[in-house]
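In this view, the complex is presented without one of its protein chains, the others remaining in place.
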Amino acid sequence: MEPIHSPKIDFDKVLGETPDAPISGHCAISRRTLLQFCAGIAASMGLSAAAGVRMAEAAMAPQRPPVIWLHGQECTGCTESLLRAYHPTLEQLLLEVISLDYHDTLCAGAGQQALDHKHKMMAEHKGKYVLVTEGGTPMKDNGIYCKVGGQTQAELIREAAEGAAAIIAIGSCASWGGVQSASPNPTGAVGTREVIPDKTVVTIPGCPPNPYNFLSTVIYLLTFGRPPELDAENRPKFAYGRLIHENCERRPHFDAGRFALEFGDEGHRQGFCLYKIGCKGPETYANCPAIGFGDVGHGAWPVGTGHPCFGCTEKGVGFTKPIHSLAALKTASPPTAYPEPTTAQGDGISAGAAAVVGAAAGVLVGAGAMLLKQMGDDKDSSAKEG
Amino acid sequence: MSLAAPLRRRILTPTTLVLATLVAIAAFFIAQRFMYGLGAVTNINPGYPWGIWVVVDIVIGTAFGCGGFALALIVYILNKGEYHPMVRPALLGGLFGYTLAGIAVIVDLGRYWQFYNLLLPWYAQPNSVMFEVALCVMVYVIVLWIEFSPAFMERFGFKKLKATLQRYMWLFIALGVLLPTMHQSSLGSVLLVMGTKLSHLWFTPWLPVLFVTSALAMGYAVVMFEAIVVSKTFRLDSEQPLITRLSRFVGLLMAGWLALRWIDLVVAGNAGLAFAFDLKATMFWIENLLLVFAVVVLLTPQLRADERMSFVAATALLLGGALYRLDSYLVGLQPVGNWSYFPSVSEIMVSIGIIAFEILLYLVFVKTLPVLPARHGAPYGAEDVPAQPAE
Partner (left out) sequence: MTNLDRRQFLTRMGAVASGAGASVVATDAEALWREPREMPPEAVGILYDSTLCIGCKACVRACKISNGMPQEIPAEHAGWNEGTWDSATSLSGKTLNVIMAYRNGTMETKDRETDGYAFVKRHCLHCVDPSCVSVCPVSAMRKDPVTGIVSYNPDACIGCRYCVYGCPFGVPQFDISGPFGRINKCQMCSHLLAEGKIPACCDVCPTGASLFGTVAGIREETERRLAAAAGSIYSFPRGELGGDRPANDAPVASYIADVYGPKAAGGTQVHYLSGVPFEKLGLPTVPDRSYARLAEGVQHTVYKFMIAPVVALAGLAFLARRNTAKTHGDGIES
């Protein structure tokens, strides 16, 4: 992520003359609140305060970027989770910061009316809108297992992707197929990236994903016009750069060899590491231990409540490995406190010991020299009785 | 007929005071060891379970105590009666070397309060070299005291007891030669199990032979060293003619030792280790050069006749022999894991204190008991002796 420089941050200018008044007539959010929110977003992404200001400026721009939101095979849990964010509430963001022009679930209209609106918006904002996909895409039997308005999900995505400025796949289903892609995968479900392999799709996996990871990505896109730094799975690195294991609050127990061996046992009640009952934290990249789950408060995430992580953000782990089977450790390196077979141990020579040995050697050499000298003297004089 | 007499000098001298102070310091640390454990006083660690208390006080200490063994062999077994005047001082040195090694064993043993288990038949483990060493040294300490006891009997006038003992002394003399042969060779056998942990600069199946031969040579060197130091310190007559004659024998012994060691190194293909330019190789060379120097002096007639040179040679031989033992037990050790060891100050002070105690007791004994040849001072013993030339 390249550093964002802003030689001077003029907070007063950003806040305007009435920082605590609503930004516009129909919006309850104040400039100050929005600036605080954006600064928080920037901080959670590891960006500077200046970036937060720029984010606030982008979010307060008169022309809100249009968003088209498509649903595929899913439970709508991602949307549900998003609806429960309140820093600020999602509806504020959607209504004030972005322009949610089409959403399969949050639609005022229905049927043909809704579809017409979608097509109108896509045409109107061609090349400018953000496409968000939620849910997997069935590919088997020409994708007939998920259709909206007679079109398969794959066709809908390809159509909408055509004029999209940016594409975000929210949730594990959209990211890599999710629960319906689990073996035997009867519908041939895949993630959005596989439907439109020639486009850049930012994935925000999770079941459901933390809304902040999504919001942060959206704001970043708005602000800088390009996605944040991504990993090989196109996940933003600010959120998916580290293993859950690395920041887990139970990690010290792992390092000390303290494990819950089964649910409800002494170790489980003591809050020991859940690795042995199947925690996938050691092979799952996500920031859950850092920001928790949803917007519920810290400590409220699966591992925090005593259940092993099941690896929802990780293709090949979540919905694939049995929940209580062991994780494969992806630790980058062994803990530094572990000794190596070659680690030097034992007390070396101390200054005191060296001095004592030196003094003893000195006394011996001195005594020997004196004796030798005496022998030399005695050569000339006869031995005396002393 | 007794030719020995006490020196009858002042016991309280600056030297004995310094020695007594060193003993007191050691006693302090020994008390600490018994109160807080070995870890509180020593630097021994999982890689080096044996520190200088074992190697210096016991392995090297008993080798220094081989004077009695060496002289008994030459006087009574090889029948060289002319060395007889040197026997009793040599025995005294051996007495303290071994007795204090025994004390060092108790200080060093981790579970000393079960020491007697060595004597319980149901715990006996005859496969163990240590078992053999322990029993043998225990018996030998008793034999040494019996061998030396005539000095007490003379001093305190137990004539009859002395006569009875003298009648059976040949048995103790025989034991006094056999037992050190056994346990000094076994101190080498102790290392035979160390084939993977001891540098092959020192490890060889010949260890027992090398240990017993060098112990014997060190025994003679101690006698030479002792005779010279005592005659100089107390300004007594020099025993140089005897020493010179002994020198040739010791020189030949150590020359054979060096030959065996080097041939074995070359034949076993380990000589290359001596050129590794590490600590082990350096110590190996110091040890060998000291011994080669001693052998050259002892085998060169002009040099060995010189009192100073024979003193230096005896010292070199003792240092070389001591270093050989230190290297075999500690420097050459290749522990599992990257361990290092150097004794702590308290550990060194205990070893110094034990050596100081040996010297102190030696000084007290020669001043109060008939140990040194009587011609140097007035006979003190119960039996007055006719003035008689020593040689």
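By written order: A and B. Residues from 1 in each chain.
We take it that a contact is a pair of C-beta atoms (placed from the backbone, for glycine too) under 8 Å apart; a residue touches a chain by one contact, two chains touch by 3 or more.
Note that this is a predicted model, so its numbers are computed, not measured.
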Sole contact to the chain not displayed, among B:25, B:103 or B:260: B:260
Full-complex contact with the absent chain, from B:109, B:161 or B:274: B:109
Touch criterion as defined above, residue of B:7, B:59, B:141 or B:182 at the omitted chain: B:182
Residue among B:29, B:76, B:220 or B:357 touching the omitted chain: B:76
Chain A residues that touch the omitted chain in the full complex: 252, 254-259, 261, 273, 275-276, 282, 325-326, 328-329, 331-335, 337-343, 345
Where the missing chain touches chain B, by residue: 1-4, 34-39, 42, 44, 46-47, 49-50, 72, 75-77, 79, 81, 84-85, 87-88, 91, 109-112, 114-115, 117-118, 120, 123-132, 134, 147-148, 150-151, 154, 163, 165-166, 169-175, 177-178, 181-182, 185-186, 189-190, 192-197, 204-206, 208, 248, 252, 255-256, 259-260, 263-264, 267-268, 299-301, 335-337, 370, 373-374
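Here is the rule we go by: only the chains that are shown with their structure count from here on.
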Residue numbers on chain B that touch chain A, as the complex places them: 43, 45-48, 228-229, 231-238, 307-308, 311-312, 315, 337-345, 348-349, 352, 376-377
List of chain A residues in touch with chain B within their complex: 341-350, 352-353, 356-357, 360, 368, 371-372, 374-376, 378, 383-386
